[in-house]
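Single-structure report; data block below.
For this view, one protein chain was removed and the others were kept in their places.
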Amino acid sequence: MTLDVAAVRREFALLSRMVAGKPIHYLDSANTSHKPECVINAMSSFMRESYSPIGRSSYSLATEASDVYEAARTKVAKFINARSSREVVFTKNATESLNLAAQSWGRANLQPGDAVVLTHMEHHANIVPWQMLAKEKGFEIRWVPLTSDFQLDLSSLDQLLRGAKAFAFTSMSNVLGTINPTRELCAAAHAAGAIAIVDGCQSVPHMATDVQQWNADMLAFSSHKMCGPTGVGVLWAREDLLDSMPPFLGGGGMISEVRLDDFTCAELPHKFEAGTPPIVEVVGLGTAVDFLQGIGMNEVRRHEMELTNYAYHALTARYGNDITIHGPVNPEMRGATFSFAFRGVHPHDVSQVLDQHNVYVRAGHHCAKPLMRLIGANATARASMYLYSNESDVDALVEALDDVSSIF
Amino acid sequence: MTLDVAAVRREFALLSRMVAGKPIHYLDSANTSHKPECVINAMSSFMRESYSPIGRSSYSLATEASDVYEAARTKVAKFINARSSREVVFTKNATESLNLAAQSWGRANLQPGDAVVLTHMEHHANIVPWQMLAKEKGFEIRWVPLTSDFQLDLSSLDQLLRGAKAFAFTSMSNVLGTINPTRELCAAAHAAGAIAIVDGCQSVPHMATDVQQWNADMLAFSSHKMCGPTGVGVLWAREDLLDSMPPFLGGGGMISEVRLDDFTCAELPHKFEAGTPPIVEVVGLGTAVDFLQGIGMNEVRRHEMELTNYAYHALTARYGNDITIHGPVNPEMRGATFSFAFRGVHPHDVSQVLDQHNVYVRAGHHCAKPLMRLIGANATARASMYLYSNESDVDALVEALDDVSSIF
Amino acid sequence: MSNLEDLYREVILDHYRTPRNKGELPPPATCTEGANPLCGDEIRIFLDIADGVVRDVRFSGHGCSISQASASMMTIAVKGKSVADVRAVAKRFKQLMTIEEDDGKVPADIRLGDIEALQGVVKYPVRIKCAVLGWNTLLEGLDSART
Partner (left out) sequence: MSNLEDLYREVILDHYRTPRNKGELPPPATCTEGANPLCGDEIRIFLDIADGVVRDVRFSGHGCSISQASASMMTIAVKGKSVADVRAVAKRFKQLMTIEEDDGKVPADIRLGDIEALQGVVKYPVRIKCAVLGWNTLLEGLDSART
């Protein structure tokens, strides 16, 4: 059974929006994804019919809402094959998840002389939290370099990991599309006695995730990139690790006792969910997970691989040396995210011209400045696709690029 | 022009929900408020028609969405009479806002020997973040006591503030309903050389707010208590203060430059908004602000004062000494939040019986354990009202309490 | 009158109004504390154990009718029983409360008697925590008495 992209697209009202009388081509899904009707409806109906505080109040409306909220946690836990839903902490976005990892686990475990290993293809969200903490704690940050074909250069990994306490890396690059060998990287971290923290923002929405098969220690991802609402992210971590970590944000819901001189923490996962959580958003995320699983993550991946293949050939066949795609060639080794340089035209100008054709790509550094510096670009244009993208989106991109040539 | 509560109620679909064939009486608005149709619709239509990443991408859809997002910031700034929208930082909830204040301002400014002054009526959200930081930094926390009529006891305030660096207090108690003299408290803080951090969670939704008139330094509040969506909160702070504060969460959007060895911060307010913000929720909050301002905050306050008066008299007239209301008597000095003890029956049992009559009150410690200890209760039942509450809600409460008497 | 008869059965209200074995036991009896952070309920269980038998038991603290009645009924059910039997009763009770599955390990002759009146609680999930508070604290007490 293959993904029926026309049927999928009908679920996404925004994709049939017309601008200046012409259809739009949204090619910025690595940034954020659109929302299917089922998610929008789940949120609206919940607010109209069932909205209530969760956890804290005991009347029937509140119990009902708490059940829906906790059911969403269970869905998310199953989606990534977590051992237990106690391992699933809801945050506001993946950035908060990674900051939680750094501030809570990191502040408790890192000292001068220690090292944290990152890679040259990390998003700022997996760099800056470590830099902030390193300033305070004085540990070292080491960087895994890249090969010329946009893979992690693992030749000196064991050396880099020597004495490291954590290895934090992305499972898929948001610029290059490169899919990293997450399972092997986790094993390498463990062999060196480090924990493995996976930034799953770009892979979790696009392919099946199994934290047990990876043998990862933590995983961060965002709802808004996987058909879910904004305002909610996830930190998954091994239960014993979460148990050992000090709290991150303090407030209601995360405590067991508060006296004038001290407080004690609540049980997992509440210990890490201070304050009123994004109740409606978590409900929406639960529906997004149902939606994705209804289609099947392997189908999503297959569709994107086909589209990747189609796009790669369409772009290079038409523009040859005029286009440089920063990323692996083989669709098996990459996601449907294309960063490219076009005939020396500045990416800002490229995206401006494409915009005129309702082709929406992102231009800039994609929150990965160290990587940009490495590939020698100040900015790139990036076209990224998802389960609802189709060949006509690719064709529109190819066609519109021709207009870039005609102006510049 | 007075508030037309029947008209207001028509905006809130949930309030006309029937449970077991009978209308519901939602009396837990101090916990979280329901959402008017305009807010639900603003969120749905935004997701269906205009959803897009903000800030980072430059195509027209993204620019459009950024404009709506920033317009909401301006609305919030005007709502509290901030000098500039650069002073408005979007967080995930008021709890995060207060943790931001503690972790960013506090970690940079507090040393052993310093003091932070809190009050005995604070919510855990304005206690635990300071306790967490005090453990790390070794400063002292001092507590403003209460008078027997549930006001802050200001007789020794100047002494408590001596040498303090910050005074963090709630503008309205979420348990007692007490409205604190925020402007005077800010002045007292400043006279002692301390900054004034206001927890506005309970007052901002219910009465007009003017941070300039208060002369406050920071203000935290939550969208979900003021007709807005979950998943978004606000930290307002004076621009020069925000400018002087180190970043809180690190990641995309909050940086200006990232190199392997360091990063620099973006301008306000982006410096404090790491990662993809709660885009749809901010749009919803903007609509909630429009909704509240359409009615007028003075009208909201007047309505709630009338209801407070009505409820106070209805409860005491019927139950006399059988009911103890923990909070001020005078409706001018309190919000529409009633914590009470009823004939020695445990609050959990009270709320259980009330639930059977579709009267939804909260039972527990209301995230204010130090206050509970002070008033000598382990828990209270709490009925709290909002602009959509009416006399029939109060009548239902009074009636249902009779059933508590009959069982216990 | 509401239809809460299922929850607030007469026997429960009786134990709530007139708790049995409420009070304390002096050392060497053990004292174990338990709390329910959600509603603020707190309980202490005093156990006098000798030769593998719970010779005496008391409870103190404060809480709602369900937690108080459950603790009171619990003291009657365990007093004079062997530690092994007490554990079996506790397990059966948690099965009744649907928070433990019936793994067939509790002997068939272990009966709950009056305590079964608490099964109405199952319809009110938040109250299950109230009902088991005393029992969990009891089990902790047994554990600490052993060591």
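Just so it is clear, A, B and C label the chains in written order, and each chain counts residues from 1 on its own.
Everything that follows uses one rule, which is that a contact is a pair of C-beta atoms (placed from the backbone, for glycine too) under 8 Å apart; a residue touches a chain by one contact, two chains touch by 3 or more.
Keep in mind the model is a prediction, meaning the values are calculated, not measured.
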- line: Omitted chain touches shown chains A, B
Statement: The one of A:Ser156, A:Asn378 or A:Ser392 in touch with the missing chain is A:Asn378
Task: Among B:Leu133, B:Ala216, B:Ala266 or B:Leu387, choose the residue that contacts the chain missing from this document, as touch is defined above.
output: B:Ala266
Field: Sole contact to the chain not displayed, among B:Ser58, B:Thr95, B:Asn174 or B:Thr230
entry: B:Ser58
Candidate in contact with the missing chain, chosen from A:Ser148, A:Asn321 or A:Ser406: A:Ser406
Message: Using the document's definition of touch, tell me which of A:Lys75, A:Lys165, A:His206 or A:His365 contacts the absent chain.
response: A:His365
Query: Going by the touch rule given at the top, which residues of subunit B touch the chain that is not shown?
result: 55-56, 58, 63, 67, 255-257, 266
- line: The missing chain sits against subunit A at residues 345-349, 352-353, 356-357, 363-365, 369, 372, 378-379, 403, 406-408
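In the analysis below, only the chains that are shown with their structure count from here on.
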Computed distance of Cα centres, subunit C from subunit B, in Å: 39
- prompt: Any idea how many Å lie between the Cα centroids of subunit A and subunit B?
  reply: 31
Field: Euclidean distance of C-alpha centroids - subunit A vs subunit C, Å
entry: 47
- request: Would you please write down the residue numbers of subunit A that are in contact with two or more other chains?
  value: 56, 58, 255, 257
Query: When you check subunit C against every other chain, which residues touch at least two of them?
result: 38-39, 124, 127
